[in-house]
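Input: one structure, supplied below.
Heads up, one of the protein chains got dropped from this complex, but the rest are sitting where they should.
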Amino acid sequence: MMTGLEDLYREIILDHYRSPRNRGELPEPPAHRTEGFNPLCGDEVVVYVLVDAGTVADIRIAGQGCSISQSSASLMSAAVKGKSVEQVRDLIRTFKSMMSIHEARLEEGDGEDGAPGEPVDLDSLGELAALQGVVKFPVRIKCATLSWNTLAQALDELETAGVS
Amino acid sequence: MMTGLEDLYREIILDHYRSPRNRGELPEPPAHRTEGFNPLCGDEVVVYVLVDAGTVADIRIAGQGCSISQSSASLMSAAVKGKSVEQVRDLIRTFKSMMSIHEARLEEGDGEDGAPGEPVDLDSLGELAALQGVVKFPVRIKCATLSWNTLAQALDELETAGVS
Amino acid sequence: MTGPLDVAAVKKDFPVLAQQVHGHRLVYLDSAASSQHPQSVLDAMDDYYATTHANVHRGVYSLAEEADRRYEAARLAVGRFIGAPQPQEEVVFVKNATEAINMVAATWGRANLHPGDAVLLTDMEHHANLVPWLMLAEERDLELRWVGLGDDYRLDLDDLDRLLDGVKLVACTTMSNVLGTVTPFAAIAAAAHDAGAVVVADGAQSVPHLATDVGALGCDFLAFSAHKMLGPTGIGVLWGKAELLEAMPPFLGGGGMIRDVRRDGFSPNVLPWKFEAGTPPIAEAVGLAAAVHYLEAIGMDRVHGHELSLLAYAQRILAERFGDDLHVFGPEGTEDRGGVLSLAYRDVHPHDLSQVLDQAGVCVRAGHHCAKPLMRRLGVPATARASLYLYNEESDVDALADALESAGRLFG
Partner (left out) sequence: MTGPLDVAAVKKDFPVLAQQVHGHRLVYLDSAASSQHPQSVLDAMDDYYATTHANVHRGVYSLAEEADRRYEAARLAVGRFIGAPQPQEEVVFVKNATEAINMVAATWGRANLHPGDAVLLTDMEHHANLVPWLMLAEERDLELRWVGLGDDYRLDLDDLDRLLDGVKLVACTTMSNVLGTVTPFAAIAAAAHDAGAVVVADGAQSVPHLATDVGALGCDFLAFSAHKMLGPTGIGVLWGKAELLEAMPPFLGGGGMIRDVRRDGFSPNVLPWKFEAGTPPIAEAVGLAAAVHYLEAIGMDRVHGHELSLLAYAQRILAERFGDDLHVFGPEGTEDRGGVLSLAYRDVHPHDLSQVLDQAGVCVRAGHHCAKPLMRRLGVPATARASLYLYNEESDVDALADALESAGRLFG
């Protein structure tokens, strides 16, 4: 592999890209469907989430995207299934803070040595920590967070609808 | 006088500026009134022209402006009074071609050595030739031509109205 | 950041000031129209073009990523310079202050102003903060109201409460480009908000010269241009409160401002890109950020302090040397004041004055300064305006006075 890319394309990421978990659709209702776009590149993700008794009972991912957005969605689906909505929200928060570039870095940094905005407990992320290399490739961060933002929106919509 | 300015502020120009000829208004009708603006600097000129039997029987100039626009208007009023509309149109054309900067000069020139677009018979301009130094100061050309454009517009309006 | 400004050092940073004009050193007194540029601003743009240019927002490769980083970093730098609470969303790059105000009129205005609604302007506004509202007023049949000008060249606020009654939008300059008057913007904005109006600040003249904090100003929108604050041409800024920007329809349509486009419609992108259609002024943003850094390194309080002390010097020297022959359209003294001196000298027309001054290398602007309604109020078609910035010094004022004297002799 060419130098530099190994941080981005970890084996685990390529594995989830080649064999995505929880790919497909869920009947709605009872599932809830939310679409997400990355306006910069055209990637689209569709998240089907089934919340039952405050728990993400099932989740499926459809749509198209690059290895990063697809593997991130796949890793996410595996990580959230069976967790309570509250736990899922925590996980989204942790994941997004791993992905956030600190503003100071954007302004002063050289694009290579940035640190995330807040300390993140990588252990709590399990396999998801494999995505941390994405932070070194700022343009790809939106790929990695697309499914997470879409899931967050789905949960918000469900909350507004009084389902969770 | 400071160097360079003597071409612009010839004695005859300062004289017409200090003692403008044909300043004032004419009753309309029978006179025709046309306003001109220099949008870049706010100068305004009002030309009252009385055309009788194809001749500019009388003319008056009102409005405000710099020494160049005022003296040009004054010189113009003296030059056109008593002339046929056709002669006046010729004079306007000659004057404006003295004032025109050749496009090539705008693009390539150094702002100092330009020649007018077409050869102009300066003799036919009489006292008006005193204004030729204005061409060396391109921004002031619009000052010098303001009253002339306004007069041309007045004659057009009269023609459209079938008066001349 | 205390202590006086080291003008000699500052001047060295500005290559243009080494020019000779008609055999004289350049005395540039037209910064209110457009300022000059320190070498660091030119270098920042050259470096951008020579090492990292690429289109932004869409590129994965390193060059594009770095272009993106510099462009977005410029947004943060500008946001911090004006105290924007959410710079990443609220700072929109436009082509100039004029476009910024037109954008508010065409988006917030068209969405929120309906026939009969009232808009409050002032007698001091630049055409950039007039014509967009005149256009909208005609299109939407709006009522325009006007804060008048007092004989002290300040806004006459006696009637403000009555004028504000029922007003939907107030658009007001923070500093007059003709009179140098710094308006009591925060007080006007507070009263306007109490009356339920949205408030647009035309900051084109104050942002380059005074420390700016959008919170302290109390505006909902702030418009300004880079080229008046040591930055390049081709870029300006609209700052707006995020919740207002969110709710506004987009302005121009095209690449970068969309989330999705189908044959039968489109959905807009998130802030701030929703308002940045097409390839933005990337190098210009980089140049503007360098200008902001230059100003911050000196400190805006020091910049303003320097201008006020020069202004006081100019007021004194001009009064001493010309007495009643010279009139300055603007508040006396230095209170509520920036370094702008609009002059009437005997009855010499401003055009002639500027022409004669140019022969001595002194650059002043002659004309209506894009404020024709104000000119009518002042009863003159034009003024000759000398305006000061951080690179000016007392000898520049002396050169102005000397040149005025020559003009007096010529048009005696």
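Note that the chains take the letters A, B and C in the order they are written out, and that residue 1 is the start of every chain.
The rule we apply is simple: a contact is a pair of C-beta atoms (placed from the backbone, for glycine too) under 8 Å apart; a residue touches a chain by one contact, two chains touch by 3 or more.
As the structure is a prediction and not an experimental result, all values here were calculated from the model.
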item: Visible chains in contact with the missing one; value: A, B, C
item: Touching residue (missing chain; options C:V7, C:L134, C:L157 or C:A401); value: C:L134
item: Which residue of C:V10, C:A366 or C:V380 touches the chain not shown here; value: C:A366
item: Interface with the unshown chain - residue positions in chain A; value: 1-5, 8-9, 14, 40-44, 64-68, 70, 137, 140, 143
item: Interface with the unshown chain - residue positions in chain C; value: 15-16, 19, 21-22, 26, 28, 30, 33-34, 36-37, 42, 45-46, 49-55, 58-64, 95-99, 101-102, 105, 126-128, 130-132, 134-135, 138, 144, 146, 225, 227, 232-236, 250, 252-258, 260-266, 277-284, 351, 354-355, 357-358, 362-367, 370, 372-373, 376
item: Touch residues of chain B, complete complex, unshown partner; value: 37, 39-41, 103, 106-108, 111, 137-140
